[in-house]
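For reference, the structure I am asking about is given below.
Excluded from the complex is one protein chain; the other protein chains are retained at their positions.
Then we have chain A:
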Amino acid sequence: MKPTNEDYKNIPGWGIDADPENEPTYPIKNYTGDDHNRIHYERSPQQPLTVEILLSTERPGPTAVFGTSVPPTGLSGTIRRYAFRNSEDRYRHWIPLILADRINVFEGLIDDIRTGHLPNLFKERGLGMEWKHNRIAVLTKVAFAALAGAALMISVKRKK
C-alpha cells in the first residue's frame, strides 16, 4: 500500500521513539514486518470453484483453499445468499444466517422424509445416554412437559 504522504520520513521526529522491544504480541506473533506488504504475498494455487461458495464482502476474492461441504440450497440457501451481501460487521449478516440455520433444520427433516428416512429423534438426540445416566432429570423434564401440555389443553378447552 502506498503511503498518502510519500515524504513521511521527513516529518520532524519521525521514528525517533520507535522501540522494537515494545512488541506486546510476542511470542504469539513473531513480528517480521511482513504485514506492511498487505495481501501481496506468495499464494498457493487457487482451488477450482466447483460448488457455490458464499464469499465475505471483506476480501477481494476466494481464499486459495476452502471447504466444499453442504453448498447453500433451498430457502435457507436464499437467506444465506442475502446474508453474504452484507459485511461481517452487520447484524444483517449474522441474524439471517441464524434464521437460515433454523429453517435448514426443517429442510433436513423434509429431505429425510422425502428420501424415505424417518429420523429417529430419540437416538439422534442421544436420549438413551441421558436415560442411562440421568434418569431423574429425564423423568422431571417429561413430567414438566406433561404438566405444561395438560395445562395448555385445559386452557384451550375452556376457551371453547
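Rule of thumb we're sticking to: a residue touches a chain if its C-beta (ideal position, glycine included) is under 8 Å from a C-beta of that chain, and two chains touch if they have at least 3 such contacts; residues count from 1.
We take it that contacts and distances are computed from a predicted model.
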Chain not displayed: protein name in its UniProt record ("DRTGG domain-containing protein", "Thiamine ABC transporter permease", "Acyl carrier protein" or "Threonine dehydrogenase"): "Threonine dehydrogenase"
Touch list for chain A against the chain that is not drawn: 24, 27-32, 34-35, 37-39, 41-45, 47-48, 50, 53-56, 58-59, 61-70, 72, 76, 80, 83-84, 88-91, 93-94, 97-98, 100-102, 104-105, 107-108, 119-121, 123-130, 132-134
